[in-house]
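After this line comes subunit A, so read on.
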Amino acid sequence: MDILRDHNWVLSVGTFLPLAGVLVMLFIPKAEEQLQKAVALITALATLGVGVYTLTLFNYDRAGEMQFVAQTNWISVIKSTYYIGIDGISLPLYILSMVITVLVMIYSWDHIPSPGNPKAFLMLMLVLQTGMAGTFISQDLILFFVFFELVLLPMYFMIGVWGGENRQYASLKFFLYTMFGSALMLVAFLALFFKTGAESFAIPYLVENGGAIAKNTQVWIFAGMFIGFAVKVPMFPFHTWLPDAHTQAPTQGSVILAAVLLKLGTYGFIRIAIPMLPDAAMEWAPYIGLLSVIGIIYGALGCLAQTDMKRLIAFSSVAHMGFVMLGISTLTSFGMNAAVFGMVAHGLITGMLFFVAGSVKERYHTLEIARLSGMLKQVPHLAWILGFCVMASLGLPGLAGFWGEFPAILSAYSPMEGLSETTFRIYMVIAAMGTVLAAAYLLWLFQRTAFGEPTAEFGGSTSDAHGHDDHSDHDDAHHSDIHDVTIYEWVAWTPLLIGIVLFGVMPNLLFKLIDPAVAAIVTQIGG
Partner candidate 1 sequence: MLVNQFLILAAVLFCIGVYGVIARRNAVMVLMSIELILNSVNINFLAFALRNGSVDGHVFALYIIAVAAAEVGVGLALVLLVYRNRKSIALDELSEMKG
Partner candidate 2 sequence: MLSTLFAAADWAAPTIDYHAIAPEIIVAAGICVVLLADLFIADRSKWLLSTVAGFTLLGAFIPVLTLALSDGGPRSLFDGRYAIDDFSLVLKGLFLLSAYVIVLLSTTHIEEGDYYQGEYWVLMLSSILGMMMMTSSRDLISIFVALEFLSIPAYMLAAWRKRDAKSNEAGVKYFLLGVFASAVMLYGMSLLYGVANSTLLSDLASEISGDLTAIRVLAVVFVVVGFAFKVSAVPFHTWAPDTYEGAPTPVTAFLSVASKAAGFVALVTVLYVAVPGAADVWQPLIWVLAALTMTVGNVMALRQTNIVRMLAYSSIAQGGFILMPLAVAAEGNSSAAVLRSVVTYLIVYAATNLGMFGIILAVSRKTRSGELASFGGLFSYAPGLGALATIFLASLAGIPPLAGWIGKFSAFQAVLEAGTTWGYVLAVIGAVNSVIAFGYYGNVMREMWMRPVPNGDTSAIATPAPLKLALGITGLATLALGILPGVALHFGDIAVFSSAFGG
């Protein structure tokens, strides 16, 4: 264990460094906007640096075990400790959160949404970062809960203050929804705590002893956790906050929301709910699977019904997280690997899609699919990036999306023994159909927005049907807003694009990491 405890400061530093940045920014006057941005960016970069250092220190041969474990007293009265550690499941998500924050900071450099005030905006983002990172490293339920909740307020304000027209409704909805879930989740945590003899809130301990609880008690406790996490994921009946939140949130908010926040829920399932309550998991798995496939189809239908680009992408998240949850619901290590991979992939791809949507909005001042057309002519690079992400998102082999989607479907063919095979095979077929629908709405989106001639309102002059190669240039003359990808955007996006390709071509980069950790968890459920 000592090996795993070496350098156990890195996690704490990586988690709380952003708060230091917040403190610094507190004392910088509001007017110094550039300085604010600089400090924020530097903080984020430093945090990422620590993250990379963690990567270098991480012992990949023992990815199945908790590493950099640190444990000190925190709330001794209620037997809760400051207990952190990281393993193959947490690591990718932990790093992902850091990367996303950095990219979002870069993007914010010239994209501070109205009503401005970068100071508050960036500070919130840093707090958010701490919350996200902390959630992934907590090894203590109470600590987990605190970090889990910590992300709420900043996101609430991000949506509510810097969001779109309907922001206040959306933000409140987002908040109440999540809070509802986490309140019941907390009750469930406590019940678990007492049912295991009120010894400790440490996750490993509870994983050890949770299985001993009587089955029907487990089912009830699981119900509480289920609601808490399912709201966050979001799973089918609890998803309605998502489209509103995403649509109204500023680009940066949507990106973080899609890339990391949604993962908190699925992560909770894998790390907490399922290993701690194996019997209940067995009971619930078919229903989780059912909700997942419903979500897959339902989300796809939702997408097809959308007229707003951003809202469409938001709904697609419902569908994609459906695949993730389907993988989890099989309770096999194969399925869970797929799920974790899916989380990362979805984080990269959908995050990227939201970036693009934001830039489109900034250029065209609308996301009405009907009004957009011929982007390939006016902003070729942007449109091609959109096309690329669309392809990735619909699960094209060779890009990251596929490795989350296909194995998940595959895994549904043979769920963990004890689960009804026929049920899950039906799920598999439905999910496979889901991939087609995904192709449908994504390509439909791409075809309508990127292909064709630019509409007249954005200077797509139909007069010169014979067209010239300098077409787009002479458009820019009329529409100064409509310009192609800027340098900031390139810098912010390239890493994501690279990641999508990299993990698509070499999925083992992740699977090697995830597999042992998942295996460790699956042994808990006797899989």
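How were these picked? Simply put, all candidates are chains of the complex that A comes from, given by their letters.
The criterion applied here is as follows: contacts are C-beta pairs under 8 Å (C-beta built on N, C-alpha and C of every residue); 3 or more make two chains touch, one makes a residue touch a chain; residues count from 1.
All values reported here derive from a predicted model rather than from experimental measurement.
Engineer: Just give the number of the candidate touching subunit A here, out of 1 or 2, all from the same complex.
Structural biologist: In this complex, the candidate that touches subunit A is number 2.
Engineer: For the complex, which residues does subunit A have touching candidate 2?
Structural biologist: Per the touch definition, subunit A meets candidate 2 at residues 30, 73-78, 115, 117, 120, 142, 145-147, 149-150, 152-153, 156-157, 160-161, 167-168, 171-172, 175-176, 179-180, 183-184, 186-187, 190-191, 193-194, 198.
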